[in-house]
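Everything on this sheet refers to the single structure shown next.
Of the protein chains in this complex, one is absent; all others appear in place.
Here is chain A:
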Amino acid sequence: MAHEDDSRQAVPNPRGRRADGDGGTRRRPLRERHVEETVEVAVPVRTAYNQWTQFKTFPRFSTVVRGVEQVRPTVTVWSIGYGPLRHRFPVEIVEQDPDAYLAWRGLEQNPSHQGEVEFMPTESGGTAITVRMLLEPRGGARLLTRSTGAARLTSRLVNAELVNFKQFIEGLGQEGGAWRGTIRNGRVQHDHPEPPRSRVAQWPVG
């Protein structure tokens, strides 16, 4: 039974939580998008998706990504930079469906950002990759990024990176690896009783 003082309880914060079950794809298009860019690549969806999951290879084609650490399937740490400037930030993958969709959010409070990428097959057998990103800087940076110019610059940057990816994967022809897992609400959903990475010591540690 609820306590009589429940009216004074804090309102629960289910940020990022989804009310639907653990079943199918849970796409969560960004309504208030800051940036949306699409590029078509001439490789099948599976190839494009698989290569995208190899985050550590992003510096090979990107002009701004300097390094990516994969802490675990749902957490990556990105270093981006231009010239001598560097910024490092952790990112949580909150949803991931093989060959279809990936949504992430930055774990930093400031600036905070979230994004998603969709992979759609094209009639020609290629893949349309759409990236949507929402940046939410705070303080002075917020004023700067409100301008149309800033939005245009971000769009151009995202588009350029997508084109870089296109050239990269089309040049390679096939993916260099794959992570085919599913992520829901920031948690890995496994379909094998014991995925290889879970094979570690299981005895109690004092």
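Assorted remarks:
In this section, contacts are C-beta pairs under 8 Å (C-beta built on N, C-alpha and C of every residue); 3 or more make two chains touch, one makes a residue touch a chain; residues count from 1.
In this text, contacts and distances are computed from a predicted model.
Per the UniProt record, the absent chain's protein name among "Carbohydrate ABC transporter membrane protein 2, CUT1 family", "Tryptophan synthase beta chain", "Spermidine/putrescine import ATP-binding protein PotA" or "FdhF/YdeP family oxidoreductase" is "FdhF/YdeP family oxidoreductase". Contacts to the hidden chain, counted on chain A, fall at residues 1-3, 5-6, 9-19, 21-22, 69, 71-75, 77, 88, 90, 92, 107-109, 181, 184-190, 193-195, 197-206.
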